[in-house]
Structures are given as structure tokens and as C-alpha cells.
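One chain of protein is taken out of this complex; the other chains stay put.
We call the chains A and B, going by the order they appear; numbering starts again at 1 in every chain.
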Amino acid sequence: MFIEPHRTRYWLLHYALLGAFMLFALFPLFWLLKVSLTPNNLLYGEGIRLWPSQATFAHYESVIAHTQFPLFFRNSVIVSSATAALSTLLAAATGYGFSRFEFRGKYWIIGLLLVTQMFPLVMIIAPIFRLLSPLGLTNSLTGLVLVYTAFNVPFASLLMQSFFDAIPKELEEAALLDGAHRFTAFWRIVVPLTLPGLAATLGFVFTAAWSELLFALMLNSSSSVSTFPVGLLAFVSKFSVDFGQMMAAGVLALLPVCFFFAFIQRHLVQGLTAGAVKG
Amino acid sequence: MTRHAARWLLAACLLPLAQAQADITLKLVEVLTSPERTETLKGLVSAFEAQNPGTHVEITSLAWSSAFEKFATMVSAGDSPDVVEMPDRWLSLYVKNGNLESLEPYLAQWSETKGLNDRALEMARAVDRTAYLLPYGLYLRALFYNKILFKQAGIAAPPKTLDEFRADAKKISAIPGKSGYCLRGGPGGLNAWIMFGAAMAGNNVFFSPDGSSTLSGADWIKGTAWMVDLYKEGLAPRDSVNWGFNETVAGFYSGACAMVDQDTDALIAVAERMQPDQYGVAPMPKGPGGKAFPTVGYVGWSIFKSGAHKDLSWKLIKVLNDPAGNLIWIKRVGALPVYKASEKSPIYSSDQLKGWFAELADPDEVPTIMPTNLPGFAYFADSLVVKTGQQALLGQISPEVMNRQWAAYLTKAKLKQVGGK
Partner (left out) sequence: MNWRRAQLAAEPYCYTLPAVLLICAVILVPLFIGLTYAFHDVRLLDPTSGDFVGLDHFRELRDDPAFWNALRNTLTWTIASVALQFSLGLILALLLNRVFPGRALVQLLVFLPWAIPSFLSGLNWAWLFNPVVGPLPFWLHALNILSAPDNLLSDPRHALWGPIAANVWWGIPFFAITLLAALQSIPADIYEAAAIDGAGPWVRFRSITLPYLAPTMAITILLRTVWIANFADLIVIMTKGGPADSTQILASYIFTQAFQRLDFGYASAIATVLLALLLAYALALLALRSVFVRQR
């Protein structure tokens, strides 16, 4: 974006606002961290202090060594990565189709995609369970990936469509006139220009799959195929909520997401060169 | 063909035969899950597997906070276990749905059946007067009180009557930052409403002979109004209107409020965080009629009709719940015994549990089973009572209006139960 960068008053405001956003975003996370480092006996007594008088790593030790969290993390990484990859692939194709073509049934399909987002998941759980059970897809990671992909593709497609809409059609048209296949034009020209959009979609789908609880809870029962949000729920027993361990697990779970996001971040803020547009 | 190869061939032929005889898998579902309980369960289960070679038990542990929804979804989709841990509140639902196997024939032949105390058998037969579950423990409400706060307020002994309770709560609430009673305004608060209501009414009769609910009677209204007044006068924390199990117990062991009514299983959570000399357990305070009506619940093991190995499932239940197995189990889960002999076991002589046994021994403390076998009771307890109770506590409706709504709902439910459908 173009603005004179040496206006100090502007930059002061810029950094002040950014600071405020970061504070707002990070304070609850800091609290998460703080509770995860507080020993159980000080949890209620010292509740309001900004840092416990005796920090302890016992909860982390306990989560890593004495629970099945390493397994749950592994499952979550598998499911989330697979879902992100599959969804983005399907979404890119579908979004491109919506963006570039007018075809019979287009608006019906878009409507159907939207409708799938409008029904509370609670109502669909029982029918989906009944659908997947005879196929052996309940209590499996594959079934989960399929369901997650199906639920994420509508949003991802429409998101990708809006990114594709911002890229002028002249680009591919020029290539098509030169005799290229549309798919080549799509893959070689349009997709690289929408890398920020792809990165954003990947990031969102990964995170959505990572933190999804309802389907993971209802469709999978055995711990060998449980994901990490289900593991978190296990800290809430009838008798107590083990906040220390739960927060520790929550903090640990942020790490894979951070890695993934750092990985896609380069593409997210890739600036565009003007040359492609002016041609 | 060499002898070696021949032997291998023979073994290969026999193997499928051997496999066909062995390797039965039983599915066991536990619902009140905690890591310690799962460990204990696994221990009991491996004893069973050792006694019955070729059987394997697959344990599925459901997180309690979502266990009801998950189990209901699984069963309605046809994914049923062989044996399930069945809480009293769920019993009626699964019996009416035709899911559970009657245990009467098994009980008739079992040597340990006569060792069960009467209350246990009564509870086993709560629905249709047929035993659909074998209870493993009773959960009886008693009054936990904070000895330190009591000393601070100058109170010598836990309250014996409702009036004393109120006076004590007032004294403690006068201490800055403390409250007298850890009130449960959120889910699960029904027990307290019923206990105080019944104590005021002097009886625990829920339905008059014509099938209409007694809750709209003037005495029951006095009881619920009494509890609403506790909140209104600030004898319970302001926040408690939303409190569920975890918050009330946490409020107790963090010292925010001095008294809470709870079962034996809360003892586990409290004992982890408080020293034995900091808290005590007393019988529930009595009402003007000289009686108290602590609520009692139970959990047990049930067999699903759809299971393929019902006799083997019964064997599993026997291992889990014969006097020896039962003692191990209830020591872990913190429940009162179902066997007459267990009551004399040394694990029940600790100071804290004395409170419950004093309650059981006192003829004026009448353990009360709530009408959990009514259709729609879960909605009543978890939704209607919570919402109207909170409205009453906040002063949006009067206790009279609230009781009338409860009575109307329960009368309809009773009608449905009696009339079929």
C-alpha cells in the first residue's frame, strides 16, 4: 500500500494500535501459560497474581509423560495436514470454476455449499454416524479427514473464488489465445498469483481441523484415533477440572500451529509485482 | 514331505480351529471416567481375562461431560457395548428403549445376591420392579463443612437443623470475602432444592395417590423459598447462581464458602486439596419436622440385550462387582457399599466417612431416591429446574411460580409413565 512512510504521527498511531491488538490477542494466551505453570495447590489461592509464586513444569511433564497426548498430537497433525492439503486442492479447483465460468447450475451449487454451513452440526451428527458406521469410517482417522474436508471445502472454495475474482481474466485469456490449455494457464499463471489466498486457506483449514471437537468426539471412540481436543476434554472429569494440565496441553498444542503458520507465512504477504497486470 | 513340513501343515490346519474357539471380545463402556478409575478398571478386567483365557475386554472410556450425548448417539446408531456403567438417571431411558437385559435370572442363581443390602436391591429394581442393573455403590448427600471458617466465626459444631444452618451461614458470611453456603444454581442443583424442600415439608413424598406432584404444596414452597432467601440475603456467593459441580466443590476447597452438600465421591477431590483437620462431614440438617431427607443416587453395571455373549458379560460383572471386586472399585470411586458385609470394612472407619454412616444410622435421616425413573426426568433436572431455579434466585419469578411449574411438569411425566404413552 502506498503512503508516505516518514509521517511520524502516522507511524506512532500505527505502532500504538498494533501494540493494543497484540496485547488483546496475547493476554489470554499469557494467562493460559500462567495457569499451566501454577502448581495445583496455588491455583485458587493465588488466582489473581500475574505470575505464580512458584512456577512449575510439573503439568508439562505430566502431559507429555503420563498421558496419551503425544499420540493425540500425532493424530491431530495427520488429520489436520491431510485435511488442509485435500481441502485446498479441491477448493482451488472449485473456486476457479466458480470464478471463471458461468454454467448451468452454478448458483444452485453455490447455494448448496452455503446451505451446508447453515445447519447446526449437532443435528447432523447422528445421521453422519449412521452413514459412516457401516463403511467402517467411524473410529478412524480417514473418516475424520473426509468429514472435515467436506465441511471445510465450501468455505475454502468461496474464499478462493473471491481471491480468483481479484485476478483479471485477461491473464489467462492471453495464454489461451497463445494456444495453451486452460488447466496449464490455471496452474502456471493464476495459481502463483493467488499464493497469499492459498496460504490463507491452508492456514485456516489446518487450524479449523486442528481445533475441531464435536466430530472428533462423536465419531471416534478409541484413544488410538482421538485427536488432541478430545484429549483436552478428558481433563474435565466429573469430579474436577484439571486446569493445570489442560492449559499445559493447550500451550503445547499451539506449537504445531505456529510451525505451520510460520511455514505458510512467507506466501501470505508476498507482494505482487505490477508487471503482470500491466502486461 | 518331510516330517518338519508335515508338522507345520498340521499346525496351520489346526490354527483356524483354535482361533475360532478363543478370542471373544467383550465391549465395556465406562462413563464416569477419570484416569485413576480407568486404571482400577483395567486391573479388575485383567483379573477377569486371566480367569477366562481367550476373552479380551475392550474398554471404551467416555468423558463424563459428553458421555450422555455420545453414548446415546452410539446406541441409536447401533454401536452398542456388551456391558456399560449405568448411572441411575439413564436407567429408565435405556430400559424403555428395550436395550437392557434383565438381570433377575442371574441374580436368582448367584450366591452373593443375599449379601446385597436392601437398598441396593431396591435400586437395582427401580424401573419396572425388575433388576436391570447391578449397583456398585450408593451416593448419599451429606454436609461438608469447613472447620477453619467455623472456628473463625465462633461456631462450635456443624448445624443440626435448618435454622442453625441459616444462622451459621449468616455468621460466616459476615467474614469479609467468605460465604456460608456453596449454592449450586447451575446443573445438578436439583438435589439441594429437593432436600431443603422435603426437610421443610417434613416428608419426601413426591406424588399424592392421585398421581399429581406434591411440589406445589405450601410446605415444599416454603422449602424452596428458604433456599432462595439464602441467596438473596447474600449467604451464598453472588456467582453461585451459575455454579455446577466443579464450581461448588472448588468454592469449598478454596475456602470461598464454608458448607456444601455433596456425595462421597466429592471427598476424593476435597481430600486431595484439604487437610483432614480442615474439613468435616456431618449429616444433613433437619427441618422443622425433625427429619432430613438426603438424596441418594446409585450407579451400576448393565448388560445390553444386543450383546452376543450375555453369560460371559455376566461373568465380567461378577468379577467387577463381587464383594472383593466391589471393595476395590468403590474404594477408588468413593461410594457407599452395596454389600452388608462391606460396611464393616476398615476403609469405612475414617473420620470423614463417619459422617455418612452416622447419617445412615440415624432414623430421622431418610435417604431419598428422586423420581429418576420418570420419562423426561433428565430434561427436568438439567434444563427446567436450572432455568426456573436461576429465575427464582435472581428474583425474576417467585418460588411459588417455580414450584407450580415443576409440579405441572412432573404430574405430566407421571401420567405418561403410568399411562404408557
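Heads up, the rule we're going with is that a residue touches a chain if its C-beta (ideal position, glycine included) is under 8 Å from a C-beta of that chain, and two chains touch if they have at least 3 such contacts.
Because the structure is predicted, anything quoted here is derived from the model rather than measured.
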item	value
Options B:93, B:172 or B:319, residue touching the unrepresented chain	B:93
Contact partner of the left-out chain, one of A:55, A:85 or A:131	A:131
Among A:37, A:63, A:84 or A:147, residue touching the chain not depicted	A:147
Residues from subunit B at the interface with the omitted partner, ascending	68-69, 72-73, 75-76, 93-94, 96-99, 185-187, 238-239, 241-242, 244, 251, 254, 256, 376, 378-379, 382-383, 386-387, 390-391, 393-394, 396, 421
Residues from subunit A at the interface with the omitted partner, ascending	1-3, 5, 14, 17-18, 21-22, 24-26, 28-29, 31-32, 35, 43-44, 47-48, 50, 90-91, 93-94, 96-98, 100-101, 103, 106, 109, 112-124, 126-128, 131, 146-147, 149-151, 153-155, 157-159, 161-163, 165-168, 182, 193-194, 196-197, 199-200, 203-204, 207, 210-213, 229, 232-233, 241, 243, 246-247, 250, 253-254, 257-258, 261-262, 265, 268-272, 274, 277-278
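We adopt the following convention: only the chains that are shown with their structure count from here on.
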item	value
Distance between chain centroids, defined by C-alpha means - subunit A, subunit B (Å)	40
Interfacial residue positions of subunit A with respect to subunit B in the complex	40-41, 44-45, 67, 125-126, 129-130, 133, 138, 217-218, 221-223, 230, 233-234, 236-241
Parts of subunit B lying in touch with subunit A, wherever the complex brings them together	32-35, 60-66, 69-70, 73-74, 76-79, 245-246, 249-250, 253-254, 265-266, 268-269, 273
